[in-house]
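Heads up, the thing below is written out as structure tokens.
What you see is the complex with one protein chain gone and the rest in place.
Let's look at chain A:
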């Protein structure tokens, strides 16, 4: 099993090619675009780097090599061990040297490489001593294809389960191409109930199709990134970059493709709301839980057969279409005691009826509350979607202004204004998620004031940017726009600082039921 030349373990000389990138850490603050210097200085520095797919593969190879300089086992086994420890080198080393090695190999589903050699030898010597000549012609039946084949065409892992080479190839190909190797990034032995894992070298030896090989490399690279806490794929479609951080945290990172996202959860950068609440929010919005909320608020159930009924007119005497039950829409009690008062319900105050109405009331107000926050969230999201359109129209305006005797540098304030506008919209959007889960207290009132203030000034700024620009008012407009975006920027900072301070001092209470 030494033919490792196919996979990426063999490129010793190219190993240091990428090393100069290590110093290439980008400095990032809280700001998605650290354009204003005054903000950048007072926030902590979060270091990260953006890697290409090739660099990731190299990074993986380096990890394996680093372990292998200490632990003398085949590189291909090392990858399985590292994968088992979610690429935590230290943990692997600890277990390897302090713990029970046999147990470690067992749990990682590999046969100990120290056991291998004597075992394999024993097996071969036994075979040769039995009958050298006979073994060549000796036929064994492959348990998969049922063909009787010479023993030389049979192969397997150290667990001893042998199948013919063709079946192995087909088995691995199916696992790689059809099943994507599951979520774990490993393939186990083809035998039933055997969990010994196939190592990369064996896969590369048995699989011949370059397409399958390439897919295999993608899959193990992906599993390397997926289970490594310090790595995350850029979530942008078709962007093959990976962001590598020095410690795991919820911080904004900017990919080479320009996309800015939260390292911890992979969503767009969502300050001030925290990952956990955003996740719940997105799930809530995606779920059809709101559909059932609507149903709860706008319909009633037949008290007898529980069919859902929406009343769109007529009197209160209901006859269920399904079970023909007569009941009163107002109190939900049976119709009979209402007697001849066909259009009135005089049983309104009865406990039963009250209870039913209270529960409807409650779900209706919950729906209203959700819609309030959702509408505002969606509104800002919608506006953000027009971002590129806005940049284009601003570019035209900037050109126009340059024809009115302004220099290039003098019109840059417009682009800056759009930058600020977009930042404010994004922040505002997520403040509604934050607010949705927030329980009312003194601090939340201050927060809502800040939010209102930022919302108003952001809308003003947006309005300014929509206006037509006439040459005689240029200087005046510039002053107004600059004042407005500076105000927006400062309001945004005040709002965020307040929320962050609240996190630190644990001032926020959350509504669990929301």
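For the reader, a short list of remarks on this structure follows.
The rule is simple: contacts are C-beta pairs under 8 Å (C-beta built on N, C-alpha and C of every residue); 3 or more make two chains touch, one makes a residue touch a chain; residues count from 1.
We take it that contacts and distances are computed from a predicted model.
Note on the omitted subunit: UniProt lists it as "UBC core domain-containing protein", one of the names in "Cirhin", "Ribosomal RNA-processing protein 42", "UBC core domain-containing protein" or "Trafficking protein particle complex subunit".
Only one residue in the set A:90, A:178 or A:310 touches the chain that does not appear here, and it is A:178. Looking at A:49, A:143 or A:387, the residue that reaches the missing chain in the full complex is A:143. Of the listed positions A:95, A:167 or A:253, the one in contact with the omitted chain in the full complex is A:167.
Considering the complete assembly, chain A touches the hidden chain via residues 143-147, 161, 163, 167, 170-171, 174, 178, 182, 190-194.
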